[in-house]
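Note that one protein chain of the assembly has been removed; the remaining protein chains are unaltered in position.
Labels A and B are assigned to the chains in the order they are written; within every chain, residues are numbered from 1.
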Amino acid sequence: MASTADYKDRQFLAVIGDEDSVTGLLLAGIGHVTDPPDSQKNFLVVDNKTETSAIEAAFESFTEQRKDIGIVLINQHIAEKIRHRIDTYTAAFPTVLEIPSKEHPYDPEKDSVLRRVRRLFGE
Amino acid sequence: MEGLFFNVNNGYTEGIVRGYRNGLLTSANYSNLTQCETIDDLKLQLGPAYGDFLGSLAPNPSTSALAAKTTDKLVSEFRYVRANATGSLGKFMDYVTYGYMIDNVALLITGTLHERDTRELLERCHPLGWFETMPVLCVATNIEELYNSVLIETPLAPYFKGSLSHQDLDELNIEIVRNTLYKNYLEDFYQFVNSHPEMAGTPTAEVMSEILEFEADRRAINITLNSLGTELNKGDRKKLYPSFGKLYPEGTLMLSRADDFEGSRTTRASLMPQGLGGGPSGPGNMAGGSGGHDSRSLEDMFYEKEMQISKNAFTRQFTFAIVYAWVKLREQEIRNITWIAECIAQNQKERIGNYISVF
């Protein structure tokens, strides 16, 4: 189960989203760039030119490699592109949260966690 | 007297620009736009004014795509007029583009500072601020190289000289760099229209002075308000105020001493003749609510005032200022369309009326 070491250093949020979502969330102050030389950003802007592999790589980096991230926010329409990864992601930390974007309102039917909730209660 | 030979050189371009001005959306057009249910409806309504430019948009385009296409129309018209402009009108139009150029250079400085591939930034640059040598700036790998290329390759060199060193670009917040450049630009432009032999003493100088003075005042007030409570101290803030305009010098001196919103408000109240003195009780009131019935923000009022001045510019004859005024009117139109599109796309119809209709 979740031992203290699992989450006590997790003080940042990360985001994978379209430009507007990322801009807004950065304005809120979640943006963080780690110290050089190994500068790492905790956000990824996805546009229609972004490769799915780049999204997967960012997702992996935020959820597995980095130990300082507590919540990963991802636009639902981007989550759709890597749905298999999100469906199979079951760790408690970091939490992966699907959020709406300006052009794609939130759809509870697609949310991995909510689908799990529904399955559990057989709804 | 100045009208005697104006049409020899500039009659055609003036005619074109006045034609463009007649093509601007009217309040009847806007009221149709606000009735739209989808972006596609909106696109259809914009057909007569923007037809060719919106044709290539995908069904139900994003608001940013729509904004980009409407800007394309302005850019292509501006380029057409510029291509037909000769002599001092050509020079005047170049001056108009310098403002956009400053934004583009600021973008490239940011990119270079963070060691980004600046070539990718070119498509983010404002097309009106595009200059031929811009790709050359992208070759720069560090800020000193960029600084030197800017000095050599761009018309902005005078705005850097004496105000900003290459170390400054590295150390100062990019907003301070941008506003320093803009201050120098406004002063230069003001000087240009008032001293150029073909413009000094003509309606061009008269109308442009009014417009630029307003712009200078607006920036002084905005900078004051927006820097309250930030790391920008009063001394540095003062350096960003343009040294002309209706507020200069007493008003800016008072602004430079303001510690809070009320302080700057008193200054405005005592000095500004444009009816902007009082302003709403809080800055940036666009979100409504706190402002009661008057949901306009100070920034909204500035835009309204700008539109009023721009509209009045067309009542004058033999003046280059109509080109500047037309560009500003069109920019407001693009902002209006984008705003209406956002309200439709995000289903926030109750705020859709927050645009500024000029005609």
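Note that in this section contacts are C-beta pairs under 8 Å (C-beta built on N, C-alpha and C of every residue); 3 or more make two chains touch, one makes a residue touch a chain.
Going forward, contacts and distances are computed from a predicted model.
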{"item": "Chain not present in the shown complex, as UniProt names it (candidates \"Vacuolar ATP synthase subunit D\", \"Ribosome biogenesis protein ytm1\", \"60S ribosomal protein L18a\" or \"GPI2-domain-containing protein\")", "value": "\"Vacuolar ATP synthase subunit D\""}
{"item": "Option from B:209, B:226 or B:308 whose C-beta touches the chain left out", "value": "B:226"}
{"item": "Which residue of A:66, A:81 or A:102 touches the chain not shown here", "value": "A:102"}
{"item": "Interface with the undisplayed chain - residues on subunit A", "value": "1-2, 7-8, 10-13, 19-33, 41-43, 45, 70-71, 73, 90-93, 95, 97, 99-102, 105-106, 108, 111, 113-114, 116-117, 120-121"}
{"item": "Where the unshown chain meets subunit B, residue by residue", "value": "63-64, 103, 107, 110-111, 113-114, 116, 121, 124, 126, 173-176, 178-179, 182, 219, 222-223, 225-227, 229-232, 240, 283-284, 286-287, 297-299, 331, 335, 338-339, 342-343, 346-348, 351"}
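Everything below uses one rule, namely that only the chains that are shown with their structure count from here on.
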{"item": "Distance from subunit B to subunit A - Cα centre to Cα centre, in angstrom", "value": "37"}
{"item": "Of all residues in subunit A, those that touch subunit B in their complex", "value": "102-103"}
{"item": "Interfacial residue positions of subunit B with respect to subunit A in the complex", "value": "62, 345-346"}
